[in-house]
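With one protein chain withheld, the remaining protein chains of the complex are depicted in position.
Residue numbering begins at 1 within each chain, and the chains themselves are lettered A and B in the order written.
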Amino acid sequence: MSVDARLKSLGIELPVPPKPVASYVPAVLAGDLLYLSGVLPFQDGQVVITGKLGQEVTVERGAEAARLALLNALAVIRHELGSLDRVQRIVRVVGHVASAAGFGQQPAVINGASDLLVQVFGEAGRHARVALGAAELPLHAAIELELLVQVRL
Amino acid sequence: MSVDARLKSLGIELPVPPKPVASYVPAVLAGDLLYLSGVLPFQDGQVVITGKLGQEVTVERGAEAARLALLNALAVIRHELGSLDRVQRIVRVVGHVASAAGFGQQPAVINGASDLLVQVFGEAGRHARVALGAAELPLHAAIELELLVQVRL
Partner (left out) sequence: MSVDARLKSLGIELPVPPKPVASYVPAVLAGDLLYLSGVLPFQDGQVVITGKLGQEVTVERGAEAARLALLNALAVIRHELGSLDRVQRIVRVVGHVASAAGFGQQPAVINGASDLLVQVFGEAGRHARVALGAAELPLHAAIELELLVQVRL
């Protein structure tokens, strides 16, 4: 089954890939590694899940934010590669979680992205991961993800 | 035009590359990728722009800090490679912005580095980027940059 078919079977439609409006680009390919710019929980051009975990954002809602940011990342990857079937391996995910003082459940939040990666890509979706607590994130987003992807050339 | 000539035409003189005084080194080359250590807004051996965005540091001043940290990164790259003309592509920039509670304009701050990369390297300067808000940074620096550079071997 193609990755697109699997997305469909999961009832997932990817958003329009976000367009950076500055001197940077959504992704850069070096050798067979695709480095993505940071992705936020964007929907229809807006960051829709803002605020801090351990304060106004629950772990469940944070995991939704991680899932939504990941959909934006998948949209970028598909746009860059032409097809998600060219993903050989999700190498690494860094998850930054906007964290109020005393919040220590960043891993549970980032699972919202990690679990979906395995649902979508199977074994190729199992990645090295770093979960971190950020003081603040761009546009007050609740989470931000970085992805590194190995590509079939 | 060589990159050095372009720097000159922009009126830019690179600082002396910062020397880490510990068990780490300014940069490591693995394959054709040059990984740089974190760079701070150093001038004459001092971090000259300290404090937090959203508090005592304005967005404009933060962008200057990002630009200054980038000059330090360029000095490291030139020292490592012998010439900036060996830069094939700026692959990735991570910008850490010391952020007071409620500050969400990290992208505007890091543009101080991103814009200069494109001025200096043209298309080869367009990079994947991650902008983040840090709780604190070494030596109270207002910003810290990480660069990953693809090199002509």
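Here is the rule we use: a residue touches a chain if its C-beta (ideal position, glycine included) is under 8 Å from a C-beta of that chain, and two chains touch if they have at least 3 such contacts.
Just so you know, these numbers come straight off a predicted model, no measurement behind them.
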Among B:17, B:38 or B:125, which residue is in contact with the omitted chain in the full complex?
B:38
It is residues of subunit B that touch the chain not shown, namely 20, 22-28, 30-31, 35-38, 96, 134-140, 144, 146
Name, in rising order, the residues on subunit A that touch the hidden chain in the full complex.
31-33, 54, 89, 91-94, 99-107, 111, 114-115, 117-118, 125-135, 148, 150
